[in-house]
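A single protein chain has been removed from this complex, and every other one stays in its place.
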């Protein structure tokens, strides 16, 4: 069985292949789509709503000629009243679909699903765990926009404690040569020790900074993230953190001409709308790339390609 | 970019063309559909639920061979928590779909969406603003049922203050020759001054009436609307307005044999079920016509046809 559970599961060569496939997918999508997955059904099984991610996957499946059965209300499957386990739900849905794209609120849910599924499972975010397709599309965007990843200086800005996309991207970047990371976070949400320990182990250079202006001048990629109100105990705690870092035209002026700004979206106020028209504002192109990366991953899952792994192998890999 | 934002944007010739196209669509739909939009994706982006309208659009898209990504819970895109603007949501969804059908609770939302979308936007109702596809299908039904629109006597009955479909239909009818309008409303919800001013300007004859029986005897079209409970401050205010006008068999007996009864549906009690089997009861045929009109509009949007307008041109047209 062929699952996409974690950004960790891909090695450098597989990433190169994936990105090449994504480019081919884009080419085909622009020419009106493919019928590679005609007759195949994707189940979008969302235990919490995320219309953006769901739409991106559904669009990818349809661009490949497949069809979709979909719910953002999957919690009722294993609701308190009915008391079904996630494992039972997944076994049943394996009968209805050829691939399961799952969003869940609990860490490790994707692995649990993969262990019992009789069809491939793609993790579309499991709580504070992983959201591998997001970090893959982030990385793909960097490579596509700048032509390479090796040797780049990448700043990550915002809530670095809770932002799982930031952690996963950091792990992925560690697979490349000579990347330097700059973590710029409000005092209340620094990059976690475990991420730093990982980077230390891999020999990746990183810096914890507080001065965004200084960092903006030197980096190739400014990866901005939202400060999530729901993570903070009080409104004033939130506002203190949220107001600290912002990309606006003056900051943009300091950035290199061939740098890019990324954001997983949605944004709150951390990037001023005036920035949108600048060619370095790559975040909407980044969203679009998500469709091509997901097309590539769906094709791999259903065509028995590169991502194949049994869950035992995956599990030990992800330890 | 090619948007359908307002009933106003169509001139008489374009309406004639649209209705001809809708007829062709009906012919093809009955023969099993078309593959005109094979490979295309429609996003149904509903910020408030309206399953009826959503189903009608989705059915239209599928009858044309296209596919659909869909939500009735779009409010979470730009929710208070996540704080995303409508503009950002639309930019992202432009990456996932080839056309966006949007329902929103705020006047002007469709225009805001069209300004930033990189794909066509179809307004499926924006609050108290417009619901152009509804009034186009109303008008199409009149033309199809009676063979013409010029010279017809059309009564509009019910809540004429808040009923946006009534206003839009009145504006559309003003594009035809020799139409006479009869407004029949409870005291508490008369036709607004601005509609009357518009008709005066266009030289359209209209009459404000209170006696439905008298009006029913002379008109060709009786356009009935629901008194919307949610518009009234108290239950008793509502009941006073709601009970006033009703189509029942005795009233039906007064109507001309070649007249028709329309209703945008859903109805509450304002048309008795006994009326349904009369050939003049055209409201279910009217609902069906909605699919053909929407097929025609989707085809225009995606085939770069008649409805093309840049938003600046549209905006000044709609002033």
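Miscellaneous remarks
Each chain gets a letter, A and B, in the order it is written, and its residues are counted from 1.
Just so we're on the same page, a residue touches a chain if its C-beta (ideal position, glycine included) is under 8 Å from a C-beta of that chain, and two chains touch if they have at least 3 such contacts.
Please read all numbers here as calculations on a predicted model, not as lab measurements.
Among A:5, A:29, A:93 or A:281, only A:93 touches the chain that is left out of the view. If you put the missing chain back, the residues of chain A touching it would be 39, 41, 43, 67, 69-71, 73-74, 76-78, 81-85, 87-89, 91-93, 95-97.
The missing chain lies against chain B, touching residues 32-33, 49, 51-52, 54-56, 58-59, 62-63, 67-68, 70, 72, 226, 229-230, 265-269, 273, 284, 287-288, 290-291.
Please note the rule applied: only the chains that are shown with their structure count from here on.
Inter-chain centre distance (chain A to chain B, centres taken as mean C-alpha positions): 40 Å.
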